[in-house]
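Take this structure, written in structure tokens, and hold onto it; I'll ask about it next.
Complex shown without one protein chain; remaining protein chains in place.
Naming follows writing order (A and B), and every chain is counted from residue 1.
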Amino acid sequence: MMKKKKFNISLINTYRSYIFLLIVLIFGAFSDNFFTMFNIKSLLSSTSLYTFIGIGFTVCMIAGHMDLSVGYMATAGALVVLGMHTLTGLPWAVSILIAVAVGAVVGILNGLLVTKAKIHSFIATLGMQYVIRGGMYIYCEGKEISVKGDYGLTDKLSSVPIKFLPFNVLFIITLICVIGFSIMLAYTRFGRNIYMLGGNLETAWLAGINSDRATIIVFMLSSMSCALGGALFGIFQGTATPTLGEKGIAPLMIAMTATIIGGTDIAGGKGKVLDTFISITAIVAMFSVVTSLLGKFEYQILLIGFVLALCVFYETLLKYIKQKEIGMRPNLIIKYHEETGK
Amino acid sequence: MWFLESQDLKIEKILKEDTKMKMKKVLALILCAALTFGITACGGSKAPASTEEPAAESEAPAADKEEPAESDAGQEAGGDNLQASKDKLAAAIESEMTTDNKQLMADPIIKEIPEAPADPDSLPDDDKDKYFSMEYLDFAKEDQSPNLPESPADGCIGKKVTVIVHGDHAWTNAYMKGWTQAAEALGMEVEILSPNWDQAMQDQLIDQAINSKPDAIVVIPLSAENATQQFRRITEAGIPAFGSNTLTQSDALAYMEAWTGPDDWAQMRILADTLGEELGGKGGVCYITHNVGTSPYFARTYGPITEFKEKYPDIKTLDIQSPGFEAAKCKQQVADWITKYGDELNAIFLADDSDQVTGTIDAIKEAGRDDIVVVAAGNSKAGQDAVKAGDVRIINYQSAEGDGGLSARTVAAWFNGEDIPLVGYLTTDMITADNVDSFYPTQW
Partner (left out) sequence: MTKVNENTTAAKSDSRKTEINKALVFFDKAGVWILVVCLMAIGFIINPSDYFSVGNIRSILQAISLTGMCCAGLAYIVYSSNMNDMSLPMTIAISGMVSIQLVPFGIVVCIFGGLLTGTLVGIINGFMIGKLRANPIIWTLAFNMVLSGIARVAWGGSQIYPDVVAGGNEAALATAETFNQLARTYFFGGSVSLMMVVMVVMFIISYFIMTHTKFGNQLKIVGTNYETARLSGLNVVRIITLSYIICSFCASVCGLFYASMRKIGSYDNGMGYDFSCLTAVLLGGMTLLGGKGSMVGVFGGVLAVGMLNNVMTLIGISTFNQYLVTGIVFLLIVWLNTKSARKLGRA
């Protein structure tokens, strides 16, 4: 009996992002036209930008770092890709590559600041935010950049390749990236090393991981993912503006919230990209459901705040209970466990 | 063993606390459940309302569908609705008033468009023609998309309209109030959605609006460049689209039934003319801009600059800065300018008349420079109060409620099958200390 109860609670915590999504979907049933092909397709494709940023943020957080520059990096990616295509006249493929390369450079800079200059990642990326923002404004002179009527690739990204499935090309690319990162984290040596870095940096170093190099690569991957996401978003929209997400909820905040709801540990060493993706889907779906049920934006931010606060509160409580065990003698802990069934 | 006993006691304590914790857990779960139920309740209370709406709405299309079947009776019913709608529109234009006692749905102004310049991009920054494509929505009605829906011409009463604004702001609230008031007077149903300044969210809302198939969609686009794509999507879904407030690229008009909104450029030119006269045709002007890259940024910065260049070439542009909308930052900016330029600085041109005005006036007063002339765009309460107190010389009247009203009027006229202008501008006025009293109480 006891065992079963414990099982349930841990299950809720592990799969909380799925449960969150489920609750949102149940409410979706109350609103008209939620479960239509068109709506689902539009919802899924609008998760794309947040997912790419979320991937970057999650990977960094697993390695025990915070990358605050992700939001501006995505904006910069969108600006660079459209600038390269429209202003410089390069083909799409090359422009996307350049945007991702810009991301890589910023990521390496972040990594160097964190590993070589030994600045806390929170501070280094905070400073990098200003630098990216300034560079971005200088590049586009404060103007929006658009594709100027060249909607070829835009239409291709929003087309649906498989009938009866509400997936457009943009979402399929996003999904491939999510699966790719999940496999990388779970099944490759480098992926496991990232968990080790976040779990305990010193142990990782003693175990023979080149921790500096791995950290730099992590930051690089994070920024590249964001730049790619921004670039695809820019093409999908047909426009890039330097002020994306300066008012309202910034993309960074959504990515951060989703990462935490997805169960990634802020101290590092724990987390899944897939869970982040699921929570982003849930958040985006929640926005849509709330808008159609309650109609006003005010409730969106209130509810997302409540969900996040609940998650944090719950996690904190669990930790607090665990803390109570610390300081007891091992033989007694066994006794305590026998008694409580924990 | 004493320590074991104490440990046992500890364990008991912990066990007790553990049950307490469990209680807390249960409490948290109950809270969670309460929250979800609360939402359900809210949703539930809204849901019937929203089911009623389609019911009410479905009557009108039903009348539509009957038309071809029993042609005479149907047409008569449609005709009745049309006549009633036309009467209602004519009456509402006369009767409806804004908070500040102006006509809510005043006649739109139609602007003449001069010849387009040959190569605007090569011109210098302060040349008027460089901004031609932004200033004039130069688009011929014949070039519009063939997919554009035709007016049903069966009256606006009972039609359902979705309005997608750009974000939460006091201005937006006034705009929404204007729209709702006008829609009520015209017998239309209106649903207003706000993406809170988020581009991705606005796209999603447009999809959502298309999905729920209203009779018309009105959008205040967040970005001028992206608007084309947004209106294209709505038009391709077979729903009539209307633009409002924010200037778009002119090719977006291909996918719009009509665009209405303030004529920022013309207003700024009048404002600049008045300021030029005030300064006696010479002096130094500093500019605080709107959000960088948006259409008001160009209109409210380069509108006056190009106007001065043409009419008052002796007026110099000293500096252009974008400290944003924070009073403290604008204050520092202006104080720095006063230090830097001293007596050269004669006037300050502001893109916003609430926080920017508050900060600027504070800085000027602190420095004791009463000779600096301040003009601002927009008419909020803060701006109007400042004009009344004599701190700001001129602001321009740009009715937020009237903006919504004009948009509603255009949509209604389209449903009534009337001929509507492709681009209709809002009426405007200059507010000075002489006439400021007639503009109270303010809209926001």
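Methods note: a contact is a pair of C-beta atoms (placed from the backbone, for glycine too) under 8 Å apart; a residue touches a chain by one contact, two chains touch by 3 or more.
Computed from a predicted model, the values in this text were never measured in an experiment.
Asks: Could you please point out the chain B residues that touch the chain left off the display?
Replies: Residues of chain B in contact with the hidden chain: 168-170, 173, 292, 319-323, 327-329, 331-333, 335-340, 342, 354-355, 358-359, 362-363, 366-368, 381-382, 444.
Asks: Name every residue on chain A in touch with the hidden partner chain.
Replies: Residues touching the hidden chain, for chain A, are 66, 113, 117-120, 122-124, 126-135, 137-138, 141-142, 253, 256-257, 260, 266-267, 296-306, 308-309, 311-313, 315-317, 319-320, 323.
Here is the rule we go by: only the chains that are shown with their structure count from here on.
Asks: So in the complex, which bits of chain B are touching chain A?
Replies: It is residues 7, 10-11, 14-15, 17-18, 21, 24-25, 28, 31-32, 35-36, 39-40, 42-44, 46-47, 50-51, 54, 167-168, 191-201, 203-205, 207-208, 210-212, 223-226, 228-229, 232, 249, 251, 291-294, 297, 322 of chain B that touch chain A.
Asks: Applying the document's contact rule, which stretches of chain A touch chain B when the two form their complex?
Replies: It comes out as residues 9, 23, 27, 30-33, 36, 38-39, 42-43, 46, 49-50, 137, 140, 142-146, 149, 151, 154, 233, 237-239, 241-249, 251, 284, 287-288, 291-298, 300-301, 303, 306, 310, 313-314, 317, 320-321, 324-325, 328-329, 332, 335-336, 339-340.
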